[in-house]
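The other protein chains are all here in position, but one chain of the complex has been omitted.
And now, chain A:
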Amino acid sequence: MIGNDPDRFGLLTRLIHWITALLVIGMLGFGTYIARMQVDMSNFHLFGWHKTIGIGLLALIVLRILWHRLSPPPQPMATVPGWQRRFAKGAHMALYGLLLAVPLTGWIASAATGIDVVIFGTVTLPRIAPVSQAWETGFFAAHGALTKLLAAVVLLHIAGALHRSDGTLRRMVSGKTGPNEKRPLD
């Protein structure tokens, strides 16, 4: 089943979730590596890959938001206490916001350097910021800080998913809940 229903995450939602998860975790390491590497001709192209994957992540989160408008995801499991639901909702909102903000701040900062933002080695993205040292410095600082915040929220999200044994994680892996697990809240 491609779409979501009140009980299950559909295939598309799960695919987007796990692809996003892999790319985000990979990019946290990759971004840290390129920020610290000694740049030369042999590794300069890594910046291009960083931008390509970052813009890919931005596209994925926008797709996910639009998809969930068309096909709303199921509610949290009935076993989840109210405070945990509110906490999880806050974490999810933070994840969505950060998954938008991190690539956007990187794009703005890169555009502000005056150098084209090129993805896939050939596609030049629109310059969405003026060429400005102040913008470059400010948005690269924001990009770095928001990335650290994203890493913290991702860890919180993983910890929450592993901590709960009510089928929440299984629902995102296979799309189904176990036979003895309670249905999601209406």
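Criterion: contacts are C-beta pairs under 8 Å (C-beta built on N, C-alpha and C of every residue); 3 or more make two chains touch, one makes a residue touch a chain; residues count from 1.
By definition in this document, contacts and distances are computed from a predicted model.
**Student:** UniProt protein name for the omitted subunit, picking from "Lipid/polyisoprenoid-binding YceI-like domain-containing protein", "NAD(P) transhydrogenase subunit beta", "Negative regulatory protein YxlE" or "NADH-quinone oxidoreductase subunit J"?
**Tutor:** "Lipid/polyisoprenoid-binding YceI-like domain-containing protein"
**Student:** Taking the full complex into account, find the residue in A:T32, A:T52, A:Q75 or A:T113 that is in contact with the omitted chain.
**Tutor:** The one listed residue touching the chain not shown is A:T113.
**Student:** Counting contacts across the full complex, list the positions on chain A that touch the omitted chain.
**Tutor:** 38-42, 44, 113-116, 131, 133
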